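For reference, the structure I am asking about is given below.
Removed: one protein chain of the complex. Kept in place: all other protein chains.
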Amino acid sequence: MPLFTGVVPPVVTPLTADFGVDWGSFTRTLEHLIGAGVHGLFVLGSTSEVVFHDEPTRRRIVEHAVKVANGRAPVLVGVIDPTTDRVIGHARIAEAAGADAVVVTAPFYTRTNQAETIDHFRYVRTAIDLPVIAYDIPVCVGMKLERATTVALAREGTIAGLKDSSGDDGNLRYVLQDMRNDAGFFGMTGSEIVVDSCLAMGAHGVVPGLANVDPHGYVRLWTLMQAGDHGGARAEQERLCRLFEMVWVSLGRTSAGSAGVGAFKTAMRRLGIIDSNVMARPQRSLNDDEAARIDVILKATGLID
Amino acid sequence: MPLFTGVVPPVVTPLTADFGVDWGSFTRTLEHLIGAGVHGLFVLGSTSEVVFHDEPTRRRIVEHAVKVANGRAPVLVGVIDPTTDRVIGHARIAEAAGADAVVVTAPFYTRTNQAETIDHFRYVRTAIDLPVIAYDIPVCVGMKLERATTVALAREGTIAGLKDSSGDDGNLRYVLQDMRNDAGFFGMTGSEIVVDSCLAMGAHGVVPGLANVDPHGYVRLWTLMQAGDHGGARAEQERLCRLFEMVWVSLGRTSAGSAGVGAFKTAMRRLGIIDSNVMARPQRSLNDDEAARIDVILKATGLID
Amino acid sequence: MPLFTGVVPPVVTPLTADFGVDWGSFTRTLEHLIGAGVHGLFVLGSTSEVVFHDEPTRRRIVEHAVKVANGRAPVLVGVIDPTTDRVIGHARIAEAAGADAVVVTAPFYTRTNQAETIDHFRYVRTAIDLPVIAYDIPVCVGMKLERATTVALAREGTIAGLKDSSGDDGNLRYVLQDMRNDAGFFGMTGSEIVVDSCLAMGAHGVVPGLANVDPHGYVRLWTLMQAGDHGGARAEQERLCRLFEMVWVSLGRTSAGSAGVGAFKTAMRRLGIIDSNVMARPQRSLNDDEAARIDVILKATGLID
Partner (left out) sequence: MPLFTGVVPPVVTPLTADFGVDWGSFTRTLEHLIGAGVHGLFVLGSTSEVVFHDEPTRRRIVEHAVKVANGRAPVLVGVIDPTTDRVIGHARIAEAAGADAVVVTAPFYTRTNQAETIDHFRYVRTAIDLPVIAYDIPVCVGMKLERATTVALAREGTIAGLKDSSGDDGNLRYVLQDMRNDAGFFGMTGSEIVVDSCLAMGAHGVVPGLANVDPHGYVRLWTLMQAGDHGGARAEQERLCRLFEMVWVSLGRTSAGSAGVGAFKTAMRRLGIIDSNVMARPQRSLNDDEAARIDVILKATGLID
């Protein structure tokens, strides 16, 4: 059986006005997700603004999440930094703090090739006693985990699964087909908008940032697909696609990064889950005008009256 | 007067077999450079494998460089990490350790736009009491510092200068022209192979990784250009271009990153400056066959008999 | 009702040893497709090596296809060249030759923006009395037809439909949702490997180059999806994915373009549909060793014994 399946949101890290973690809001976010029936929690992913946090803060975030989850959902932890030994440092902290698995990208800033990247995952796997999940996110790290790379790492047991945020669903499909006879492997999509498609082609789960705003929607979508109700799943997915349009509201004034997570935080604030939509420096937070436009989207998709 | 001018090599960080800093080799590298007459030392740049080093190691590298330099050459320090507050953390360490300036890239992994990147430099500048040098290296961070961004930061006094490793020499020229009447500003190229051109268009210095191998060559090139001897400078530059071909020797088997710095380390080992050509994990070091091919280049360019 | 739906293969143009069109093989190709029950024929697309053919040859190809089809399937004609007036020239020829619609890309070589590209489609539409289908293929033309561009052109009636070869299925989904209440519009995917997904999200058809090799497979896939048999469709799609692996057999020795269409031609030769796998100059044709590897794939997917 795959180690993890289902809806595993990359959990937003709520901040205070002075850029510290807002622990109360973080607790409410975790409870909101667990209460909606998600199947796992992915903390310290890109949506968590992971690369903005230093080591001590990351440690506290993991400890807090593990404590709040309290066994109700597994806690996957992103150990994201440019190079191998620094990633191993984060991974050991995550392990000590009670993580159920670590999520590892290819190196970045430095430019490694596929062979060196394979070694990177092997070094990390050897250094800890936790499952390693490969995180394919070329838009952030500048390289794609090729099908052959992922499959080689999976077959030799270095990685337990894949989180695919590359947008290359054809490649994901080939990886899933290649690993079909290896029951332990799982592949999840990082997409918000083609989740039904990816599940239909055999993906074992989904890691949508938008689930911070509407976890019930993604759990419904998952359940409908499990039941083979493709029509119902499509309708739910299309509602979530309309909801996802919030990520373009501030684009231009803010960067793509700020626009996406900033929109999630702004919607979560409106829904009473977190207190502030502050983004880590130097990102811009959404303003009142943008928040009003997000309210319109929340209303149109049934999240507020 | 510009704060820094001339040849400012990005200093290689020699490693031991178990990936620690080889302090003896590092000392010899620094002495080799200072002895050749370089005008400054840039530690913890990309060529230094900066993103492979954790905070304590970076601190010791700066302290060591400052101690060895002992005022004979200014020490510029790369404070390179994905986001603002982590960069500020490195900058404060560099300041405490005696750096003469810090060198800052745009944020990476996260995707900021030009406006957020301007704020990034402002935040760093405000947090420390050292000159800030902008480091434009799109191949590593995924975005270019646009001419308007650099000039705005320079005119308001946030940055004292620019290290341009973008390869866009036309853009560097425009920045130099825009800042012509601001005597304090300096622009340096990170190129190894068009240094004469960049100096001829008004650049104030050069930061070539290859100077680790042949600092005398770059100092000669600088001196010839200062004397207006364009023909002599071109001849020296062309010899250095032939020397630079070492960076393609291992390409394919290793990544571009490993191939470049790995070649410098391999040549420095052959020249007796450092003990080992080990590269930080997960990069591949050059093998004996590749080292032999580099020997041929060193011979053809007069560095060994 | 959408003007066109279903399986509309981009028809390969078989060549003789001296690079002329092999009309006999072309006839057999068209009959092979029509006989398998495809719903339309797209001649002079990228798979047809359209940009290798001059105007007179293109005219004869359209005339031949229209004559062979003889009303059994509509004939869509690619009118692909860099700029507006040259595209209009091709479109008028297609119209005179009996085409049922023309398929138009964004300008290329020149670099137009979205606004100029909108004008491009308007100019073409005004010049002829045939439906215009937008062809989104950034890998060939260097720009993406943005969602807003496609939807604007569709809503004003300039384009009747979209052939999406961009690989951005999320964007295709948004276009389909935006146009949901406009019954006349159709969106087709150019993918070979996520056809079931695209149909499940509402696409009206598929234009797979691989259908030249196995049209029955894509017709089966279409029929299964029309019947709501997602499981059966997935199994058929996965067989076609294994078949599609032929496009990587010669990659490296040949370019991506030669490798894909060259593989289709090589397989069609083996299946007795065409006489030669010659590719237009300067592309490389597949060699005997590569052909043997394609035989293995044909056998594994049930196309030969």
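By letter and in written order, the chains are A, B and C; residue numbering begins at 1 in each of them.
Following the convention adopted for this analysis, contacts are C-beta pairs under 8 Å (C-beta built on N, C-alpha and C of every residue); 3 or more make two chains touch, one makes a residue touch a chain.
The shown structure was predicted, so the numbers you read here are calculated from the model rather than taken from an experiment.
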item: Chains on display which the left-out chain touches in the complete complex; value: B, C
item: Candidates B:Arg92, B:Arg122 or B:Arg173 - the one touching the absent chain; value: B:Arg173
item: Hidden partner chain, touching residue among C:Pro2, C:Gly37 or C:Gly89; value: C:Gly89
item: Absent chain, residues of chain B that touch it; value: 167-170, 173-174, 177, 191, 193-194, 196-198, 200-202, 228, 230, 234, 237-238, 241-242
item: For chain C, the residues touching the chain missing from this view; value: 19, 46, 49, 51-52, 54, 80-86, 89, 107-113, 115-117, 119-120, 123, 139-142, 253-258, 280-284
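Here is the rule we go by: only the chains that are shown with their structure count from here on.
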item: Contact-graph separation of chain B and chain C, given in steps at minimum; value: 2
item: Centre-most chain, if every chain is reduced to its averaged C-alpha atoms; value: A
item: Centroid distance [mean C-alpha coordinates] between chain C and chain B, Å; value: 49
item: Between chain A and chain C, centroid-to-centroid distance (C-alpha), Å; value: 36
item: Sequence positions of chain A contacting 2 or more other chains; value: none
